[in-house]
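Quick one: the structure is below, questions incoming.
Every protein chain of the complex appears in place save one, which is left out.
Chains: A, B and C, in written order; residue numbering restarts at 1 for each.
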Amino acid sequence: MNELLRFLNLRVDLAVEARDLIRGATGQEVPGVEETVEQMEYIKINTINILNEIGAQQMGRPIGTYVTIQSPPLKINDPYVKDEIITAMEKKLPLLFQNMLKPGDTVLLVGLGNWRATADALGPKFIEYSPITRHYHQEAPQALVEGMRPVCGIAPGVLGITGIETFEIIKGVVDRIKPALVIAVDALAAQNVERIGTTIQMSNTGIQPGAGIGNMRHSLTYEGLGVPVIAIGCPTIVNAGIIADQAIRKFCLHSGAMYNETRAVDAIKEVLSFFGGGLGVTPTEIDEIIENASRILAMGVAKSLFPGISEEQLELYAT
Amino acid sequence: MNELLRFLNLRVDLAVEARDLIRGATGQEVPGVEETVEQMEYIKINTINILNEIGAQQMGRPIGTYVTIQSPPLKINDPYVKDEIITAMEKKLPLLFQNMLKPGDTVLLVGLGNWRATADALGPKFIEYSPITRHYHQEAPQALVEGMRPVCGIAPGVLGITGIETFEIIKGVVDRIKPALVIAVDALAAQNVERIGTTIQMSNTGIQPGAGIGNMRHSLTYEGLGVPVIAIGCPTIVNAGIIADQAIRKFCLHSGAMYNETRAVDAIKEVLSFFGGGLGVTPTEIDEIIENASRILAMGVAKSLFPGISEEQLELYAT
Amino acid sequence: MNELLRFLNLRVDLAVEARDLIRGATGQEVPGVEETVEQMEYIKINTINILNEIGAQQMGRPIGTYVTIQSPPLKINDPYVKDEIITAMEKKLPLLFQNMLKPGDTVLLVGLGNWRATADALGPKFIEYSPITRHYHQEAPQALVEGMRPVCGIAPGVLGITGIETFEIIKGVVDRIKPALVIAVDALAAQNVERIGTTIQMSNTGIQPGAGIGNMRHSLTYEGLGVPVIAIGCPTIVNAGIIADQAIRKFCLHSGAMYNETRAVDAIKEVLSFFGGGLGVTPTEIDEIIENASRILAMGVAKSLFPGISEEQLELYAT
Partner (left out) sequence: MNELLRFLNLRVDLAVEARDLIRGATGQEVPGVEETVEQMEYIKINTINILNEIGAQQMGRPIGTYVTIQSPPLKINDPYVKDEIITAMEKKLPLLFQNMLKPGDTVLLVGLGNWRATADALGPKFIEYSPITRHYHQEAPQALVEGMRPVCGIAPGVLGITGIETFEIIKGVVDRIKPALVIAVDALAAQNVERIGTTIQMSNTGIQPGAGIGNMRHSLTYEGLGVPVIAIGCPTIVNAGIIADQAIRKFCLHSGAMYNETRAVDAIKEVLSFFGGGLGVTPTEIDEIIENASRILAMGVAKSLFPGISEEQLELYAT
């Protein structure tokens, strides 16, 4: 798989998929990594703890906790499933930011991605549906429900449309308004089309450039921003090369041919060369998937930040 | 290939791809079909004439003329390429509707597809950028440039959002306003990702349900609507199964394994079963591709309907 | 007032305002017109029955029933007020279409207006938020809740963007699909800024061109379409001349100056000549008002068409 990922210039965004890739190679538990699974009525919650540098090295991502919520396929618009996902986020997110956040502390929500590209608009739409309260604290505190903390939000766009590195915009804002916590939402790439619109990953490690390696000073992490960063993401895209490779592997299995990664990568290169290997696949229902997922994320985060306040009340503070 | 197309429930939208599939199987010219190719500075124009029932049977589409414009990859936003495409449309479209349209005749533009799904919004956006003049003829003829014909336009939506068959809406409007010609624009599916945003097909045969077979009374054709129909389409999507199959074939070629369509289809089924085989692939740049392509189509059609009127003037009548 | 309305080329869209204008002139009840008022907890429901030709002549609109729901100012986003409005629509609409509609009959929803002009997008947005079910009846009846009737919907656009009279499109569709009832939603003009976003008018008389006079054969009425038409509208705009006239009247009252309509119209002409008198006033919150009002109308209509089905279920059929 590594050769393919290198050719496609891909990182593995989901910790559960990184774990599967490693296990697939060795067939064993990953050292330095602990995992628990909870099966709810409709959804499955998977918690991976990377405990030490050995685990971090293996998993290609920092020490920390990665919580993954998986809903059954094609069910994200079902009101019961929605409720269960939101409840899970409400319960799990505070475990991730536990000691970082006191009542009354300010939180900055960051919606990463490009609002002009449908599959990448998850973060900006998350901001649109999130309750925003920080400005009322000075201007109209009577408009707040008792105990509401200051929450603000920004969708910084992407380098291609602003000409400014996303990090620079967020760092600039963080330095001015000094939040106690940043929660960043982004669209992710998955290794499997089934994950699109069915998986939510939440971690307390922020977002690293280039698979956990690289210049941490310019990353959306505690090291880069100077405040803790919770990262939340949903897969919205799969690289076409991944799908092609899976098909070749299955074909070899069925037909008895011998799979060879180098030759598979050569074949995929020829088919996808037109887009430089960078062909993202999205289902044609992507507009609807993004709409639903961003609303669920906004409500799940809001419930965790404003404990005890009802969904109906919180919706009134969405902008 | 047929087994795969059947499993994926796909029709071949482009005549040039249908021709390639048949040639691939037999290695010979297709009987009853004539083809000419013109190479311009940047683009290639391919004209396929299906001459008789034998050709129609072979090609799986009606007797008629299919003109395909192919621009070089990734060049659609280049102003010189744009100009050459528009000029080619201006020259070729009148050959398709030659005797059907007299000066002063009314034309109805139809933008097929779903404006809420990015990859399917080509037709509705085409209407948005097209000059509309019919209402001035009665209300404010002085606002028209001398010799402008009445052109009107409708984007009927899709069954899933209106609850009404597209044919019923268009037939209803045609029966009321009695245009001399219908020009229908739609997003197509291709067999090859290179075609997305680089290919335009124009034909004088209208649009048939289900690969040229089926109930012609409810098709966007002369038979169905009672007026001639020019169909224009651009590929905006490729089925993921097609890509996977191409990768398997290339892999077999490279590795010396024997390709077997049944086993390839089995492999693809497993990988794509989640979306029922219906996973459409679009490049992540699809929003921009649709924007550019719809503007080019609108101008190319407008230049053919309003000969001698400049692009700047025509843009003033876009709505 | 008549001189001003003539100069501004305005019709009075709301029956309650027409009644007020007539009463203001005569100080008496309007002959041939009956009126009842119900005060609910938050909203007021006003029912005007025009009983005969004398009443129709006086009121400048056809014989029929006009139900007006008025919510308190600035409250339309309050969930309790929303619920009361929806309940009122659910109760009153069936009285308007009582004998016209049997269970299982098809209804065609029509969203009038221009989706590209914010204040005029009420109708198209109403369609977007309305449950659409007609296509499931043939294709997938198992996806319907027991007893759901076929409902379809169309937003025909406006003459300026299609080049086709709205009537022609709707008549064309009605002739093809033969619904038992048409429900048409449109943005209205009011005489008073307080009405914007606070008033809903529902009537069983359809929509007439030009204040009830003119060619009925081309109107959205039983006469024009051949099926009964329920018209629903919300004021989203007030002509600036109306506001100016009100200010002049109040000024005269306060300062003891003598109001003179001819001179007021002359003054208003000078101030507004730039836009030919046609300056529509909308509050800057209009985007939000349209969003809220269209959702409420969609749910109110849906509850009346699908009795006994919950809001949560109905929302799943919105497109």
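Convention: a contact is a pair of C-beta atoms (placed from the backbone, for glycine too) under 8 Å apart; a residue touches a chain by one contact, two chains touch by 3 or more.
Please read all numbers here as calculations on a predicted model, not as lab measurements.
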item	value
Full-complex contact with the absent chain, from C:Val193, C:Leu220 or C:Ile296	C:Val193
Which of C:Ala180, C:Cys252 or C:Ala318 contacts the chain that the document leaves out	C:Cys252
Sole contact to the chain not displayed, among A:Arg134, A:Arg263 or A:Lys303	A:Arg134
Chain not shown: contacting residue from C:Ile85, C:Ala244 or C:Leu305	C:Ala244
Missing-chain contacts mapped onto chain A	116, 132-135, 150-154, 156-157, 159-165, 168-169, 171-177, 319
Those residues of chain B which, in the complete complex, touch the missing chain	77, 79, 312, 316
Residues in chain C touching the chain absent from view	73, 116-120, 193-194, 237, 240, 243-255, 257-258, 260, 263-264, 266-268, 270-272, 274-275, 278-287
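Operating definition for what follows: only the chains that are shown with their structure count from here on.
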item	value
Distance-maximising chain from chain C - centres being C-alpha averages	A
Chain centre separation (chain A, chain C; CA means) in Å	44
Inter-centroid spacing, chain C versus chain B (mean Cα positions, whole Å)	40
Centre distance in Å when chain A and chain B are each reduced to the mean of their C-alpha atoms	37
Shared-contact residues (touching 2 or more other chains) in chain B	116
